[in-house]
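Report on one structure; see the data block that follows.
Note that one protein chain of the assembly has been removed; the remaining protein chains are unaltered in position.
Think of it as A, B and C in the order they're written, each chain with its own count starting at 1.
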């Protein structure tokens, strides 16, 4: 067995854009970890030694009661976690902009029969007040009971919750008999900006179950459902399997998380991505005619600029319109975005603005 | 960025057993392919160049009309494929021993509302006659309409269908308005034994949609829903996403399949595993007191031996009881099983039998 | 067999309120029809002569292509109809105030996996412009495809669509590949106000499938899924059964509809209820301090008055707060509301306002 392959390279490994942190590849340390876990036989479906060891890695970040269940992707993590929080008749309160609402093809509804009670928000963030717009009617069987709240950290709009904000939401929810799910597909980006350990704005703030994101943080693939409150969140193992999220060769998911979370790879990757977003924000704030329209708190920059400028720019760099009506665009940075990428992109923006 | 990692090796890469082909790791050529596809940015969610190229790879094996949709795992592939075959009120006829019945935690029922009409079989194989035990009642709204047939190739019992047998089933099903799904989580093992191209017992035999297995054939992870009859099987892209089976960094799934299927890696892996099963069969057939109870046509050996012997053996090698009542055990071989492994295991069996 | 019964009367048959048109009982002509259909044996599950005859009754109102499928209740009719319009990955655009969103405990999501794309409306009515807020993204598998529009006639807010308004919505929807469902749990009330045949604002306006309401129009129980476009809406019989909406003794549902729709009972009942609402509106518009806040176009009056007045009134007559925050109340009239009921209630309102 040799290390050659019949596959060939189809892409230019030097081309990077600003469309999505999912467009990036795998961090080399993650690939090294995968290679390390290879060879020999390990029990399949999560009974391997890597997944066992991973528990202590997650406990170190999220507290002694934390339990980590690796899954394939973010939609899977969210649907598994929400099923664990909700009885059959339950519903979840979420921001209208939540990934579970707009980007999962209705998986929560279609795979798990979960109704979403949505709230419009200015910045992707729920608050106790906003939650209250949907938090009622528990005794009324005509209304799908709001029994969980789901928040995203950092949000789909590049903003984040402080630990105190999360805490206020959790207290509010718990007092009303609702459990709290955090969609943390970019949790590391939030932690990097907040400068505090994960547990401060998750476990200690009262979050009951977490979707922990690995893919956008440099993994090949892999997310984890992390139970923070095992008294209320149970039986994930059955829900994961029936939700088609149980990897057979799970050692290769787990070892990636080990590589990410044992040292500071998660922080290096997320911190770097965030810094690149800040660098981009700074650069474009200096360009007349461009408005950065949302706080840059993670690895996203949302800006409004003339549509024709955006369209010309898109021929040079990949990125998406966020809102076709307003012309708002979204620029995402990733762990592999370089300072040169930012500077060249900012120069291109300035150039196209000047035409 | 360096190639070191904070992860450590937790297992002995020299230890192999006979419990499952999922216990094996990743073939080195597959790891090399993943590395090749790394670096730079590629469009996420399947719009990358690797997934585009992959179409031609699958077409070469399955015909010009074949369309390949990479997914995460076998349960996911099956549930996506069956949803594409069935209206909301439809049911699928399958063998009682089918993976979709016994090993997926009810995912077909729970995630997609698919009812299974089951038929007991002696060897894991359906026939037109066996199908007819459940193929009736299409006009009767009280009965969930049997509108698809699902067969496994090679089967969960280590047997396989010849091209003619598949053809007879497909004709029988199509004449009755039913479509045919093939669960090919070990399709390569079947092809290796049959010694014919994949298409001969799939596309050309009339199969409408296929779950093509990569994981057991040496991938890190990855299966593919392969549409063979695009006139009848549509909209997989929506079903895949809503079924939580859409990988964001899909290039890394696709490049594995490219490495597997461009040359003969699939055949080397499967053929070797099958040969190791045959070697094991031959060895144990020579040992008094052991009965090989099913034809060895792929990479599984099912045998009955004294329970206490099995239990002693399990302290030396991992494998499972298949049937607690009869004492039947299942021994699986994988792409990485060596001749030395087989010989040592056979010697251990003989040794324990002799005690 | 005698006509006595061991049951006893537990209520005062002279007491009526304004809480809901579902609080009313059964019109005597309907009870007479049920008695007429009794005796002897009739094939169960819809193969009886009453259900057969019913087809011609519905065709007379809705056109020669109409097919009527009696079901138990409105939620059932809606969920059956929407399933017929939508593939597994589909979503329906509806007003935020739609019954399918707020009053069905999530049955569309939970029983059928249907995602709702909601639009806030001022008056419970969708328009092409409002529909466009959610009508996009059909090619994008990340978004649950909006493939149907559901409108309520008359609406949950007591308003109604003109035939032209329905037509504009249907054309708009059809041009975009979406089918149209009409929730007609109070269709008769709309027809009575519009003064046109049912078909003018349903079949001829382009509606594809209809939930036709009988219960609020004086039946003991019973709604019907009415297929108006049989080329696009099929297989209701399977969907009805699997959705637990197939009555065994269906003759007793069908004969009620026959009694309702053969002559003008539907119109007498609905027209009377509407007239009673108008009478109430007229009366309260003359009372200082009360604002009728929505157009009274069917059998509902929405008003704002001082909360303490409402609370005192509720001790004398049953009705509900519609909006706890604004103090808006809803007063419903029914087929059995009398002029004396209205006058006495209006007097009570005036009295309590004057205290």
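FYI, contacts are C-beta pairs under 8 Å (C-beta built on N, C-alpha and C of every residue); 3 or more make two chains touch, one makes a residue touch a chain.
None of the values given here were measured: they were computed from a predicted structure.
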Of A:187, A:246, A:283 or A:342, the residue that touches the missing chain is A:246
Based on the whole complex, identify which of C:198, C:212 or C:238 touches the chain you can't see. C:238
Based on the whole complex, identify which of B:48, B:104 or B:183 touches the chain you can't see. B:104
List the residues of subunit C that touch the chain left out of this view. 1-17, 19-20, 22-45, 48-50, 52-53, 72-76, 79, 104-107, 110-111, 215, 220-221, 238, 241-249, 251-252, 255-256, 258-259, 262-263, 265, 318, 334
Subunit B residues that touch the omitted chain in the full complex: 88-89, 91, 102-106, 109-111, 113-115, 118, 141-144
Determine and list the subunit A residues touching the chain excluded from the picture. 45, 83, 87-89, 112-113, 141-142, 144-145, 235, 237-242, 246
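Following the convention adopted for this analysis, only the chains that are shown with their structure count from here on.
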Based on which chains touch which, is the overall arrangement a line, ring, star, complete graph, or other? complete
List the centre-to-centre spacing of subunit B and subunit C in whole Å, with centres computed as mean CA coordinates. 50
Rounded to the nearest whole Å, what is the centre-to-centre distance of subunit A and subunit B, using the mean of the C-alpha atoms as each centre? 32
Measuring from the mean C-alpha position of subunit A to the mean C-alpha position of subunit C, what distance in angstrom results? 42
Among the residues of subunit A, which ones contact at least 2 other chains? 104-106, 110-111
